[in-house]
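Only a single protein chain was left out; the remaining protein chains are all shown in position.
On to chain A.
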Amino acid sequence: MEEKHREILQLLEENARIPVETLAKMVDLPVAEIEAIIKKLEEKKVIVGYSTVIDWSKIVETETVTATIDVKVTPKRGVGFDDVAERIYRFPEVRALYLMSGAYDLSVVIEGKTMNEVARFVSDKLSTIDSVISTTTHFQLKKYKHDGVVFSDGEGDHRIVITP
């Protein structure tokens, strides 16, 4: 059963909109059972949410800028990095936040409408947090691949139509 759960999760991770009927056929379980499994995985927060991968650069009016910011912080006694992390991820501008090993501590992904907006966020909100020692901002120039999805149009099927 564990194996079936993993299979369902992998298929959903690839395409969250796959119909349950299709899933049921693919993993060879009844539809009702698939629905029950998904519900359970949602309740257990194994499935945390469903989102869509969008190439916003193709929608001119909604073009955004994204930056990754390396943040060095002083961890606090008792709560370590969690406390400062929480202070940062509560901002809706923060799209992602990771604790890192290496030269800095937190990797913050910020999305804004303009470079100015992102810059202001860094100077006004992020750097002013007590534990933050320093920030280094890297603006993304082009998205080639995101969450396993390549953003360019593929080359299509090169195979000839009928082969033995």
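One rule holds for everything that comes next: contacts are C-beta pairs under 8 Å (C-beta built on N, C-alpha and C of every residue); 3 or more make two chains touch, one makes a residue touch a chain; residues count from 1.
Definition applied: contacts and distances are computed from a predicted model.
**Student:** Pick, from "Carbon monoxide dehydrogenase", "Iron complex transport system permease protein", "Group 4 capsule polysaccharide lipoprotein GfcB/YjbF" or "Aminotransferase", the protein name that UniProt gives for the chain of this complex that is not shown.
**Tutor:** Its record in UniProt gives the absent chain the protein name "Aminotransferase".
**Student:** From the listed residues A:T52, A:S101, A:T128 or A:T163, report the one that touches the chain absent from this view.
**Tutor:** A:T163
**Student:** Among A:D28, A:E43 or A:E61, choose the residue that contacts the chain missing from this document, as touch is defined above.
**Tutor:** A:D28
**Student:** Since one chain has been left out of the picture, which residues of chain A touch it in the full complex?
**Tutor:** Listed in rising order, the touching residues are 7, 11, 22, 25-28, 157, 159-164.
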